[in-house]
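Only one protein chain is missing; all other protein chains are in place.
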Amino acid sequence: MIHPFAVVGLFLVVSLIFGVAPIALAWLLSPKKLNPRKQQVYESGNPTFGETWIEFKPQYYLFGLAFLAFDVEAAFLFPWALAYNQLALYAVFEAAVFLGLLGVSLVFVWRKGWLEWM
Amino acid sequence: MTGLGGEVIRTLLGAFAMALFPLVVVVFLIWEARKVIGRMQDRLGPTNAGTYAGPFALFQTVADGIKILTKELIIPTGADRGVFVAAPILVVTVAIAVWAVIPLGPTGLQVVDLDIGAFYVVAISALAPFSMIMAGWSSRNKYAEVGAFRAVSQIVGYEIPQVLALLIPVLLTGSLSLQDIIRAQDIAFIFVVPLAAFSFLIACVAEVGRLPFELAEADSEIVAGYFTEYSGMMFGAFYLGEFINNLTVSVIFSVLFLGGWRGPWVDQVPWLGAVWLMAKALLVFNVLVLFWAAMPRLRIDQVLAFNWKFMVPLGLVELVTVAIADKTMESLGVAQGWERSAGLLVANLVLGLAIVGVLSLVGREAKRRRSFRRPGVGAA
Partner (left out) sequence: MADTINGMPVEVWEKLQARFPGALHPAQPPERGDAEGYPQGGEHRMTRSVSRSVLQNRPRYEGVLVHSRHLLDVMRFLRDELGYVMLSSLTAVDYPEAVGQLPPHIDVVYHLFRLEGGGYVVLHVHTAREGAILPSLTPEFAAANLQEREVWDMFGVRFDGHPDLRRLLMWEGFDGFPLRKDWREAYFEEEHKPFRSRFPEGGSPLYAEERTPYHANVRYSREFAEHNLHVDEDFSEADALLYERMLSADRDTDKPLKTEEMILNMGPHHPSTHGVFRMAVRLDGETVRHLEPVFGYLHRCHEKIGERNTWLQNIPYTDRLDYINGMTNNLAYCLAMEKLLGWEVPERAEYIRVIMAELSRVVNHVLAAGFFSNEIGMYFTGSLYALEERELVLDLFEAAAGGRMMFNYMRPGGIARDLPEGWIERARALVRGRLPKKVKQMQSFLLDNEIVRARSVNVGMLSAHDAIASGVSGPVLRACGVRYDIRRAEPYGIYDRFAFDVVTREHGDAFDRVALRFDEVWESLRILEQALDAIPEGPIQSHRLSPKMLIPPGETYARIEAPKGELGFYLVSDGGANPYRYHIRATSLLNLTPLSALTRGVKIADVVSILGSIDLTMGEVDR
């Protein structure tokens, strides 16, 4: 019996093959007639003005941070949900308090205005 | 030794078959989606008008695939070449990798029944935004860059309601194995916890970037979003990955809330499970297609506000409600069978009514603000 995770590993390799194969095949089959104009970056027919890789607006990162906090909390909930059937009512209330804390932090972020798009 | 070798070869063959399965299905799903959208728009969709592509132009996608294989792969000057090529590979790889744990039938028709199957699904599909930001950033294209940032803030955000909704079947089942979740659904969970199903579906639509959450590509605004610069099969990979993801979320929704492969005569004929699952998945997939054909796109701030101000609170409240209602019923002695399901359904419906009430209050407030805002200046 192979360990289940070994099977998953095998499957990941297989999926990688399926990911690479079409592009490799296209690389073999497709014409290669590059020229500088064809390789220009597309900006509605204009040459790009200014730098593209800039210090982008930090708004996105705020959402990223909020996500990080919440996702970690959500990961903590998996074992709780798994063990749910064996838990007593008070343990469920405990989890509810935990979720409530999450909710409070959400309300805090909301009230702070970090959920508004600037 | 031969035993192990045979096992490996058998597993490999199974893995290949399973990885091929979504690809084959998707070829016809693309045709189906085009047909449905065509009918929605008073068109015919793909036909045999030009060249013959099988009955009802069924193999149109195959022809398109062959064509796209022969198109030039163009990498723009200034792009980060390694990352640029890796992104489309990653998108297909990730889309297929999820299928390792999808149970197509009761036994055998699954690569591996992982005991953390649900967790695996979440973990792997969380890799999808990576390919988007890789594509968007490495292209060195401004549209792609905006698209990449949109993808990240949106798709990453909607993972939270998705996970919160997914926790509910797990909680009701007590297992992360997808097989166990299916076996626990004597009554499909959509009839037990409809709110969780609802928020899971919406989160899934947002995850796969289907309208009205199609912001990362947003053709009328940022041309094609994060894959603007891709051509030939590299573009095809994104297209393929997108459709596989659509299929995958449909299948996962069916597994979690529609009873997966369960259906009549599955006990006698196990492979019939695959048919039932695909039929259910097709139903969900077509809901996505109907959204696609009928809805405009939301704006980035609206999408994020909808997530953080509605979906996440909804997920939290739903989880707490289900957990407490269930335990309360257990302590009252109605822990099993249809009584438990009915109790949870009632709890869900009450919660749903409360939410609708709150929303209509908020909506009325918003409408009042609009009509009182500014009187028109009359002239002549």
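Per-chain numbering from 1; labels A and B assigned in written order.
FYI, a residue touches a chain if its C-beta (ideal position, glycine included) is under 8 Å from a C-beta of that chain, and two chains touch if they have at least 3 such contacts.
Since the model is a prediction, treat every value here as computed from it, not as a measurement.
Peer 1: In the complete assembly, which of B:Q41, B:S331 or B:S360 touches the absent chain?
Peer 2: Checking the options B:Q41, B:S331 or B:S360, the one contacting the hidden chain is B:Q41.
Peer 1: Out of B:G65, B:P212 or B:G273, which touches the unshown chain?
Peer 2: B:P212
Peer 1: On chain B, where is the contact patch with the chain that was removed from view?
Peer 2: Touch with the absent chain occurs at residues 37, 40-43, 142-143, 146, 149-150, 211-212, 214-215, 218-223, 292-302, 370, 373-380.
Peer 1: State which residues belonging to chain A touch the missing partner chain.
Peer 2: Counting over the whole complex, chain A touches the hidden chain at residues 35-37, 40, 43-47, 49-52, 54-60, 117-118.
Keep this in mind: only the chains that are shown with their structure count from here on.
Peer 1: Centroid of chain A to centroid of chain B, CA atoms only: how many Å?
Peer 2: 14
Peer 1: Any idea which chain A residues touch chain B in the complex?
Peer 2: For this pair, the touching residues of chain A are 1-2, 4-5, 7-8, 10-12, 14-16, 18-20, 22-23, 25-27, 29-34, 36, 38-44, 48, 52-53, 56-57, 59-60, 63-64, 66-67, 70-71, 74-75, 77-78, 81-85, 87-89, 92-93, 95-96, 99-100, 102-103, 106, 109-110, 115-117.
Peer 1: Please output the residues of chain B touching chain A within their complex, sorted ascending.
Peer 2: So the residues of chain B in touch with chain A come to 4, 7-8, 11-12, 15-16, 18-20, 23, 68-79, 85, 88-94, 96-97, 99-101, 111-115, 119-120, 137, 139-143, 145, 149, 152-153, 156-157, 159-160, 163-164, 167, 170-171, 174-176, 223, 228-229, 232-234, 236-237, 240, 300-301, 304-305, 308-309, 312-313, 316-317, 319-320, 323-324, 327-328, 330-331.
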